[in-house]
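What follows is one structure encoded as structure tokens, with my remarks underneath.
One chain of protein is taken out of this complex; the other chains stay put.
Entry: chain A
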């Protein structure tokens, strides 16, 4: 029994060393106004791989937990952890995801890069995280469509705020804006920067319908 965790750690570190774990997320974000979303979906249907089956729809509830720990220095650490579950398919596993700080890079880098690790888990994850000392930071509902093109994933989703604490998810929710959030992302192992160029080219094809850009979160802090 004692050997099992050790070997798991070994194989994990070996996998890390071989650089086969897709732990970098390349990301571009944008939005489209509600009245033009059909046009965008139509265009995506034409551009993306899953032409025959049509776009995949999703209806997810995302909880963002934060684990706060007093580090050795004065600066406190906040470890964000996101739990996501599909409301439209209750039997699917839940997803736990860590998303790191984003790196914007210089102008030559076409996309935002951030570390990202995700895994499937069961619904007890919420209790587990709570026991660990994580607290819900915020939550939202995302409903929309997912497209694929090669390794790229494109989601077009409406973001809803949870109505109030007592109502069930899916009830009493309100959209937070008159637009759909559009995200273009790829999960890849470290150092595969070539995919970012593909993403830039794909994003060009969606202009001027959607402006997919690198968005600096730090600047967003000042927006009312």
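Convention: a contact is a pair of C-beta atoms (placed from the backbone, for glycine too) under 8 Å apart; a residue touches a chain by one contact, two chains touch by 3 or more; residues count from 1.
The rule we apply is simple: contacts and distances are computed from a predicted model.
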Considering only the chain that is not displayed, what protein name does its UniProt record carry among "Mediator of RNA polymerase II transcription subunit 8", "DNA replication complex GINS protein PSF2", "UreD-domain-containing protein" or "Ubiquitin-related modifier 1"? "Mediator of RNA polymerase II transcription subunit 8"
Of A:159, A:188 or A:203, the residue in touch with the unshown chain: A:159
Considering the whole complex, not just the chains shown, which residues of chain A touch the missing one? 29-33, 36, 39-40, 62, 64, 66, 68, 70, 75-76, 78, 80, 101, 133, 135-140, 142, 159, 161-162, 164-165, 176-179, 181, 208-211, 213, 215, 217-218, 220-221, 223
